[in-house]
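Note that this complex is displayed minus one protein chain, with the remaining chains in position.
Labels run A and B following the written order; every chain starts at residue 1.
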Amino acid sequence: MYETNFHSVSSPQEAEAILATATDAKILAGGQTLIPTMKQRLAAPSDVIDLSRAEGLRGVTITKRKVMGVIKADGGETVTIGAMTTHAEVAANAELAEVFPAMCRLAGNIGDPAVRHRGTIGGSVANNDPAADYPAALLALAATIHTNKREIAASDYFQGMFETALQEGEIITAVSFQAPAAGGYGKFPNPASRYAMAGVFVARSKDGAVRVAVTGAGENGVFRHAGLEAALTADYSANAVDGVEVSAEGLMSDLHGTAAYRANLIKVMAKRALA
Amino acid sequence: MKIAMTVNGKSVSRDVPDNTLLVEYIRDHLRLTGTHVGCDTSQCGACVVHVDGRAMKSCTMLAASASGAQVTTVEGLATSKDELHPMQVAFKENHGLQCGFCTPGMIMTATDMVARYQGQGKELTEEAIRHELEGNICRCTGYHNIVKSIVDGASKMTTA
Partner (left out) sequence: MSEGIGARVLRKEDKRFITGKGRYTDDIIEANQAYAAFVRSPHAHARIVSVDASAALAMEGVETVLMGPELVADGIGNIICGWGVTSKDGSPMNMGAWSALATEKVRYVGDAVAIVVADSKALAKSAAEAVVVEYEELPVVVGSVEALAEGAPQLHENAPGNLIFDWEIGDLAPTDAALASAAHVTEMDITNNRLAPNPMEPRSAIATFNEAEDHYTLYTTSQNPHVARLVLSAFYNVAPEHKLRVIAPDVGGGFGSKIYIYPEEIACLWAAMKCGRSVKWTSDRTEAFLTDAHGRDHVSTAKIGFDKDGKIVGLKVNTKANLGAYMSLFSSAVPTYLYATLLSGQYDIANIYCDVQAVYTNTVPVDAYRGAGRPEACYLIERLMETAAREMGVDPAALRAKNFVKSFPHQTPVIMAYDSGDFDANLKQAQEAADVAGFAARKAEAASRGKLRGLGYSNYIEACGIAPSAAVGSLGAGVGLWESAEVRVNPVGTIEILTGSHSHGQGHETTFAQIVAERFDLPTENIQIVHGDTDKVQFGMGTYGSRSGAVGMSAIVKAMDKVEAKVKKIAAHVLEAGEDDIVIEGGAVKVAGTDKQMLWHEVGLAAYTAHNIPEGMEPGLKESAFYDPTNFTFPAGCYICEVEVDPETGVTEVVQFVASDDFGTIINPMIVEGQVHGGIAQGIGQAMLENVVYDEMGQQLSASYMDYTMPRADDLPNYSVHHASTVCPGNPLGMKGCGEAGAIGSPPAVINAITDAIGNNNLAMPATPAAVWAALQDVQSKIAAE
């Protein structure tokens, strides 16, 4: 690893100040991607700013809807997840499990237990790895990415592999979304890396709109699949997926599988997301 | 920079470069060499230690980020010098190791998973153990006896 200057900050504002003055500072969230990248000398930030002790960036809050004083977990609740919330914390959050368990399951299958103890949702979203799981969820849930400067719609935020709408000095503080009426995630892990080779997140919002986002398979990162969305809007069932033609065009081919194989996986994972 | 933390119950402090990894702090500066490095991509798990009670990959964390933390390595797992941790006993009794290189990370991952499952009142099945071992690679045992060791270690940890 190249030399770097370490900073631990107590607030995003403090981090912002360092970002503004350092030559090439990077935010360190869980570090599960940044540290390996630095170890392999593929990144050489002048400074790293550790957010793990910053206040107010951690935890899941749910604004529940109550009907006659009883919590109704039927969609529409606002879920806000602090950027520094670890995958393990999301996976184990009982309240989230009540309103949208699919999100807990997704988090519980990112990386391995040690990675989940350290890796964060903010770090994952900021990195936008083309095979990461959270981008598919947030895109399908029409989530909002909150930064120290503004709020960004997921559809504007994810801009191709490792590309995001984040500007210089901008730090993710949280993500939020409305719990859907129904939804789930089907993930086919790459046999070696265990990242998604095809991960399909399906969400049907309370107003009936279905969004389907695919990670791991596209040549340019996470994307929405119009064909699957149309079919599932008409008929929210695995049968509807069978009738959809998933084209291999624009999908990745590598030593783990062809684009045609990934196209097949998208269909199968879409079905499993509904199960 | 000066980095202080508690390792295996002992307060330690060392002046190290900012880019020092936790595993380098443990191995090179504290000379606790039971924690190993087997890959560059955070996948093999030979480096797993507990930071504030949770399993983490010490090769994928800066020492500075663990400043002030309670760190446990395989050397500090047993409660005393003369006694082995039940999971260590289980690995020996079930032949859960051959070359021994992945073993410290396996044992640290195993104790973490058992503590979590027992804490949440969940059953730690063989299938769950195999899934929980996703971040630990062993090239010698074919995992058969590691899984057996963890099943046995879990029951020993309950009764301990």
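By our rule, a residue touches a chain if its C-beta (ideal position, glycine included) is under 8 Å from a C-beta of that chain, and two chains touch if they have at least 3 such contacts.
No experiment lies behind these values; they were computed from the predicted model shown.
Enquirer: Tell me which residue among A:T61, A:S176 or A:S193 touches the hidden chain in the full complex.
Expert: From the options A:T61, A:S176 or A:S193, the contact with the absent chain belongs to A:S193.
Enquirer: With respect to the chain omitted from the figure, which of B:M5, B:L22 or B:I129 is a touching residue?
Expert: Only one of B:M5, B:L22 or B:I129 touches the chain omitted from view, namely B:I129.
Enquirer: Please identify, in ascending order, the residues of chain A that touch the omitted chain?
Expert: Residues in contact with the chain left out: 1-2, 40-41, 188, 191-193, 254-258, 261, 264-265, 268.
Enquirer: Could you list which residues of chain B touch the chain missing from the display?
Expert: 19, 27, 31-41, 43-44, 46, 73-75, 78, 84, 88, 91-93, 95, 97-104, 107, 126, 129-131, 133-134, 136-147
Here is the rule we go by: only the chains that are shown with their structure count from here on.
Enquirer: Could you grab the centroid distance between chain A and chain B? Build each centroid from C-alpha atoms only and quote it in angstrom.
Expert: Result: the chain centres lie 28 Å from each other.
Enquirer: Applying the document's contact rule, which stretches of chain A touch chain B when the two form their complex?
Expert: Touch list, chain A to chain B: 1-6, 8, 28, 31-32, 35-36, 38-40, 48, 50, 52, 88, 92, 111-115, 117-118, 193-194.
Enquirer: Which of the residues in chain B end up touching chain A in this complex?
Expert: Chain B reaches chain A through residues 1, 17-19, 21, 40-43, 45, 48, 51, 54-57, 59-62, 64-65, 67, 109, 112-113, 116, 120, 132, 134-136.
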